[in-house]
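The other protein chains are all here in position, but one chain of the complex has been omitted.
Which chain is which? They are A and B, in the order written, and residues in each are numbered from 1.
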């Protein structure tokens, strides 16, 4: 369980800076650093066990049905990355304390950073592929926040969006790949997946799986042709760049390659795709790093280049190459983080990152110059530094790759070319910035940064040197542990040493160093050569393609969704007709085997009236009030039909809803024109009539066909389980409050939200009130007819009694919270109608919002209550209680839930209706007439 | 003739009478010539008809269960409270709309405009 803390502590840590925002910048930084430091301590505590070959694991069920567990593991590879993420993360926290200016919100920065750290740790320690994907997307999201941290800059926003789009899209590919892999293996557990190399590679899905995983990895690691997002992510504050582009974000992609290496590598497809992509990226990045004039741009492209190198190493399908890849991950993280921090210091102290302006800084900041020079030398692969070791291994491995046949010599040649360029741009980084004359019109006079801003770089440089000189002591144990996780089977003999004797790789290194210096000296020729190409701005073309996608999506949407309800209705009905018609055509005869029920004149009359009233509603729809009266007839007959065919609950609900609808429409009709003009053309009307006739015919046949056949419905289950399972005889109510209680909870929540939204929308809205009706008649002066007001007052207690009665018996007989709530609301509305808002509110001085909210809360708490008894959410329980005087009664928790429904319905309905009524309150038409 | 049979006869008679009253009310509603006359149908005859049925139902379930049902009485109560009020409001709106009255209709509807003036002064 301690393992969980490695991920959990930084997650909790993302709240620490928010909580300590007011306690000063330094305190905030220290407090933020505590939890990751503890997590690092935990990782260190596990280290001996991991080195000893153990595999600490922890697993908790999350969504077992989906195969999603909260499962973590800490193998060598994870441990290595945990060290990188936490170690460099802590240095970044220290660095950012001095980098961020007073205006930048420190707590926000640290919160994002900790969230990102959590996500990274999640990726590297997850033992479940879906969980890993979850954290993978979390890195995309949190890096979006970090890159767009300076959200007032358009550049930062666009760069963040680009990074999110590319890595997010790659994440979706990865998800698809994970799902396919889970399908092949039958489990999402990483431990299981890693054991099924043969199964995956022999599966016909191997190629899609490989492709999707590689898409995920390549987008994240900015591999060609997805490299374009990375330079634009440089709009982020430098601590972010230093963290994201050295140890974390982009390393997630190569981590995925390493993680999946045991199961995906070793095939020709793997070799060709990964090697060629890596090679292309290596050269592309190296060339542009030489050309860029922006300090961070140089580092960005060099990062791309080095990621290409690591990818290339993983592509070689050789165990030693994979070891070299892992080794280079460590080395790149250390020297690149320090280079970014150095660039940040230069930017911070000089106010610009333009290499053309920055010159001869060594006079102003000698310490920083030394630190940057060492880091650069490491990047260039100068002996005695860690970069040299991994580059040497890389060159040695490039000689081993034979898959290209007769062209195999090209790989070492191009690898050497990459190294040449790498030496050249490293040299440029140092010489152009810190030497080479005097600075030109800098916005600030540079000087050494604060002591503690340099400390992180010093630590990293120290590591670079120590690893470079004493690799066997410094990195061999962790490299061995990490390799054991990456390379399946017999681990290769790792022998890290400074001196391997005079051999071909050393020659290549020497060539690279000398040629690199030469290339740097001749750089002006390269610039001149490059200048003849038109500059391609990746951001513009990206924005352009995004706009194009948006436009075409909009075009496609406009075909269907043009805002015309008539069109939606038409398309909907048309498709329904087509689907239903094809289904019906397959049925041999419309009538089934069941015999028909006898017709009686009462039903015939009712059906006739129902049809006529429906027709009337449609035909008179331009005269709204009239149409509404016909609609009431329809409503009444529908509820009579429910009653006739034994559905009293539905009948009650229909009646209650009916009257609420009428009141609502009367309120709305007051503000609407009484008549609507004729708008549709004759052709359109005939088309619609035709469609509705066909639709009616199809639906009627469908109904007939269904009703005349024996039906195996789910109602038997409810009938059988209503009393034993829900403790109620009214099945409808038991379904609502028990079997489908979760649905009901959702519905009342929506109802409550809708009520509050309407309340908010109507708040302070005052509408003009006409002083006469549509035919020019002034309103009747009798505001509150006396008879009505006195009778409604008499009716109120009686009706509330009825409402309570309907509510109480709801569980066993027709009724329930919903109907009872509507009845209560409607009766209170009657008082509003007969007495007016002022009179009523003087006597009922409470608000309706709390009632609705309380209702939802009661329902939710009732559901939560079952957790106390260790039962799933919304488990109901019931029992018989013997209460003196009243006798034996049955009480179910569902009753409490129903009470919640009742209160929500009362609160929301009143909130809506009473507030709609209030819209015109202050203006009296009869007064305005004067 | 036992008591039960007599009661059944009475209940049946009430039911049929109720139906007849309802039809008479509806006939009145259809046949009368102006709005004010037509209101007589529902207010008097229909209420009476439904009242009869309610009475029948009360006796019916009394006969069956041995005690009168509360809801029946409640419905009757509601009905007898609400019908006059809705009729009153309907008449008011009829007057407000100045619906034409047939010559046979006795009494003139009071002038709403005068009322309006009174309210104004």
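Criterion: a contact is a pair of C-beta atoms (placed from the backbone, for glycine too) under 8 Å apart; a residue touches a chain by one contact, two chains touch by 3 or more.
The rule is simple: contacts and distances are computed from a predicted model.
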| item | value |
| --- | --- |
| Chain excluded from display, named as in UniProt, from "K+/H+ antiporter subunit F", "ATP synthase epsilon chain", "Electron transfer flavoprotein subunit beta" or "3-isopropylmalate dehydratase large subunit" | "K+/H+ antiporter subunit F" |
| Listed residues A:823, A:858 or A:874, member touching the removed chain | A:823 |
| From A:577, A:806 or A:901, residue that would touch the chain that is not displayed | A:806 |
| Touch residues of chain A, complete complex, unshown partner | 601-602, 605-606, 608-609, 612-613, 616, 625-626, 629-630, 632-633, 636, 639-640, 643-644, 648, 651-652, 655-656, 658-659, 662-663, 666-667, 669-670, 769-770, 773, 779-780, 782-783, 788, 792, 795, 799, 802, 806, 813-815, 819, 823, 826-827, 829-830, 832-834, 836-837, 913-914, 916-918, 920-921, 924-925 |
| Touching residues on chain B - with respect to the absent chain | 8-9, 11-13, 15-16, 18-20, 22-23, 25-27, 29-30, 35, 38-39, 41-42, 46-47, 49-50, 53-54, 56-57, 60-61, 64, 69, 71-72, 74-75, 78-79, 82-83, 85-87, 89-90, 92-94, 96-97, 99 |
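One rule holds for everything that comes next: only the chains that are shown with their structure count from here on.
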| item | value |
| --- | --- |
| Between chain A and chain B, centroid-to-centroid distance (C-alpha), Å | 63 |
| Residue ranges of chain B in contact with chain A within the complex | 74, 77-78, 81-82, 84-85, 88-89, 92, 96-97, 112, 115-116, 119-120 |
| In the complex, chain A residues that touch chain B | 777-778, 780-782, 785, 787-788, 791, 794-795, 798, 802, 926, 929-930 |
